[in-house]
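Here the structure is laid out as structure tokens; the discussion comes afterwards.
The complex is shown incomplete by one protein chain, all other protein chains being positioned as in the whole.
Presenting chain A:
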Amino acid sequence: MNKYIALVGTNSDKSTNRELLQFMKRHYADQADIEVVEIKGLPVFNKPDNMKVPDAALAIADKIDQSDGVIISTPEYDHSVPAALMNALEWLSYGIHPFVDKPVMITGSSYGALGSSRAQGHLRIILDSPELRARIMPSSEFLLDHSLQAFDDDGNLLDQDKLSKLDGLFADFQTFVGLAKQLNHATSINRQEASDYSWDKQ
């Protein structure tokens, strides 16, 4: 059974993205082992000269290293990814490279009608950067709009069409992870290039 790390893309106490990932953990429990991981509490990334990454970020990196893939669920602030998630990804690419060639599935929810579409596009660009080099599942998008009304009292997705779409995308992700494991011929080079990429003073 594949092991996935599900990153909650916000530090907020109340989050429908967290609800979505917790729902996926329960709903797909017979297909995969999903661990919901928080990014809250990381210090503001300040590019320290000594390359010291906080222990909390190292712990997340370790979990990602040992996983078969990562699911990130992002809200949208100001048409883009929240600073808290950007901050986590900065630490997770500063001298450490847990995301290189790691399969990633992106989901997102929003209170309004757009379901974090712009933030998801932004997140793809970030994950594709030379410091991260994640293997983002292509041609897939799960946008949960009007998320405050999306779950019942037990935290289950109400909309059956949305659920069918999520089921389909998750099955695709399982396949994609299997495929990604075979796309490993350049992994060591990619890892080397990511670590060679200089975070020189910008």
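By definition in this document, contacts are C-beta pairs under 8 Å (C-beta built on N, C-alpha and C of every residue); 3 or more make two chains touch, one makes a residue touch a chain; residues count from 1.
The definition used in the following text is that contacts and distances are computed from a predicted model.
K.L.:
Which one, "Putative mRNA 3-end processing factor", "NADPH-dependent oxidoreductase", "Tripartite tricarboxylate transporter substrate binding protein" or "Molybdopterin synthase catalytic subunit", is the UniProt name for the chain you do not see?
P.N.:
The missing chain's protein name, per its UniProt entry, is "NADPH-dependent oxidoreductase".
K.L.:
In the full complex, which of A:L89, A:V104 or A:L157 touches the chain missing from this view?
P.N.:
Going through A:L89, A:V104 or A:L157 one by one, A:L89 is the residue touching the chain not shown.
K.L.:
Taking the entire complex into account, which one of A:A29, A:I125, A:L148 or A:L183 touches the absent chain?
P.N.:
A:I125
K.L.:
Which of A:S12, A:S117 or A:T187 sits in contact with the chain that's absent?
P.N.:
A:S12
K.L.:
Go through chain A and note every residue touching the omitted chain.
P.N.:
Touching the chain left out of view, chain A contributes residues 10-14, 40, 42-47, 49, 77-84, 86-87, 89-90, 93, 118, 122, 125-126, 128-129, 131-132, 198-202.
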